[in-house]
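This structure is in structure tokens; I'll ask about it shortly.
Here the complex is missing a single protein chain, while all its other protein chains stay put.
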Amino acid sequence: MSQSSQLWANPVWTNLDQIFVLLQHWVEGFFPVWLQPAVGTVLGVIAIVAAFPGIFALTTVLERKGLGRMQNRLGPNRVGPFGILQPVADGIKSLTKEDIVPLTADGVVHFLAPVVLVIAVFLGFAVLPVGRNMVLTNLDAGLLFFFAIGASTELSVFMAGWSSRNKYSLLGAMRAVAQMISYEVPLLLSSVVAVMITGSLSTVKIVEAQSGFTGIFPHWYVFTPWGFAGFVLFVIAALAETNRSPFDLPEGESELVAGYFTEYSGFKFALFFLGEYLGMFSIAGFAITLFLGGWGAPLSVLEIIPSWAWFFAKLLCAIFFFIWLRGTLPRLRQDQLMNFAWKFMLPMSLLNLLVAGAWRFLGDGWLRWIVCSAVLLLAYGLLGRVLMRHQRLGARSYRYAD
Amino acid sequence: MIFGLSIVFVLTSILTVAGALAAALLKNLVHCALSLTITFAGLALLYLQLDAQFAGFSQILVYIGAVAILVVFAILLTRGAGIPEYRSFSSSWLAGITISAGVFALLAWAVTKSLSASASSSAAPQVTVQQIGLALMSSYVLPLEIVAVLLTVALIGAVIVAMPESRTPKSESSQGGDR
Partner (left out) sequence: MLGEGILKGLGETAKNFAGSFVSKERLTTVQYPEERVAPIENTRDFPFLVYDGDDKMAGLRCVACQICEKECPPKCIYIVKSTDKKPDYVGKPQIYPARFDIDISVCMSCQICVEVCPFEAIKMDTEFELSTTDRFGGLLFDRDHLSKSNEHYHKIHPTEASEVDARLAEEKAKAEAKAKAAAEAAAAKAAAAATAPTAKPVPAKEPGA
């Protein structure tokens, strides 16, 4: 565990940190022994199903207000003080809208697509360590489980697009699946570096390996050259996996109406929306787990604050960063997207693997820092130079009608 | 326990067999592909019941995440998703039943023979991902490298097949923008 100050000896802070675990044990105490594991799991599931959709509701408001402020306007501010109750209004709206299913649509598959998406996304939260001793299942191959479940979401996107029997939905679905498949590879490769250095696929062990401190600075992987590169690559691939701006071509309103969810209305649309955002949270949670030290505090003196509070604080920062990117960048075209994945991200993530291996075998000391950083920066510069060679980017010229 | 098998195993195998039967008997080709996906999921659950975590999750990642998508894309790109005009039962059904009965008999004999031979081992071996990795890197490194070469060849082949036909030296911006 972490070797930090004597603050840990104080039982008040330990209890605050473990408050949810203690709560779980207390509720379990009411049941006979043979039923206790099941009750514990059910409580964990209830906590996940309550917490993350709650964060989803908060995110919709934050996104609209944040985007508004970035665009020099206020966001929604009518429902509740400063517009905080807007998700309640949105929820009521989507629940009361008529559920329209096209006549020629494939009924069963059309109905199952949002269900499959939401199931797959909720399953992904099972291996996310939200705090110290707070993970639903400590699987030995936890990371592999998460990526396997993430791959299943592509299937639901395809089901949605195909079952609507609509040219635009099918086109959107094909594009979305192509994008998701292309970015799976850099996603997996950039997460492999963290697994390599930790030596285990279990998310709990990866977080524990980052919970040490040298002086007051933490051992997070993002503070190492290969970790920083891996983190950047993972975040870009995560944006593409969850169809988030600037990679949101499959659901771009100006291109394809709403892409693969054109024919969905009412609650099914709300389920798709929920599934997408929850997918964003779970992948952000994994980025935090793999590279940003999970539930660890950034400075050893700040360990008083409970571990779950740190995790959610980092999650909120990640969400804000995604909203910031959405407000800044224009949408990428399909071919630009694909080129970026195969020509830039794949070579960089393969190189990152080599650099992480070199890090491990160069031994402790300043040499490995210099060598690894130099290799990565050189590769980044060269690759960027080579790939941008054919672009005719000059100063902007304006033509006005006379 | 039904016939000495746990109830979870019975349910999972019913799901798997139902998916496989649906994949063979349904008329709409995309429905067949989706029921094949259910079969893959059932297989993954069977692996997980045997505590083979790595195999189970790899099954989901590779089969459901990649192979099923590949099957569906192949169906769509070759216009096979319309209503088929042929019947789902072919005219050579007698030969089909004979061959499948033969194969089933062979497999059943092999399985029961191996069961009776290793009836004493009750505890399943606990194989961790680390052991799999070590085995791949030490005793199975040659198959690993061969598979890597095979994948590279397939990737290069795909790029060559998908490349546009005429590559004159003057057409530099016809490949779309490089990032």
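Order as written gives the chain letters A and B; numbering starts at 1 within each chain.
Note that a contact is a pair of C-beta atoms (placed from the backbone, for glycine too) under 8 Å apart; a residue touches a chain by one contact, two chains touch by 3 or more.
Everything numeric in this text was worked out from a predicted model, so none of it was measured.
The chain not shown here makes contact, within the complete complex, with A. Only one residue from A:R69, A:K93, A:R360 or A:H390 touches the chain missing from this view: A:R69.
From the set A:I100, A:A374 or A:M388, the residue in touch with the chain omitted from the display is A:M388, counting the whole complex. With the whole complex as reference, residues 66, 69-74, 77, 324-325, 327-329, 380-381, 383-385, 387-388 of chain A touch the missing chain.
The rule we apply is simple: only the chains that are shown with their structure count from here on.
Chain A meets chain B in the complex at residues 106, 109, 139-141, 144-145, 147-152, 154-155, 158-159, 162, 170, 174, 177, 181, 184, 199-201, 333, 335-336, 339-340, 343-344, 387-391. Listed in rising order, the residues of chain B touching chain A in the complex are 28, 30-31, 34, 37, 53-54, 57-58, 60-61, 64-66, 68-69, 72-73, 76, 81, 128-130, 172-173, 176-179.
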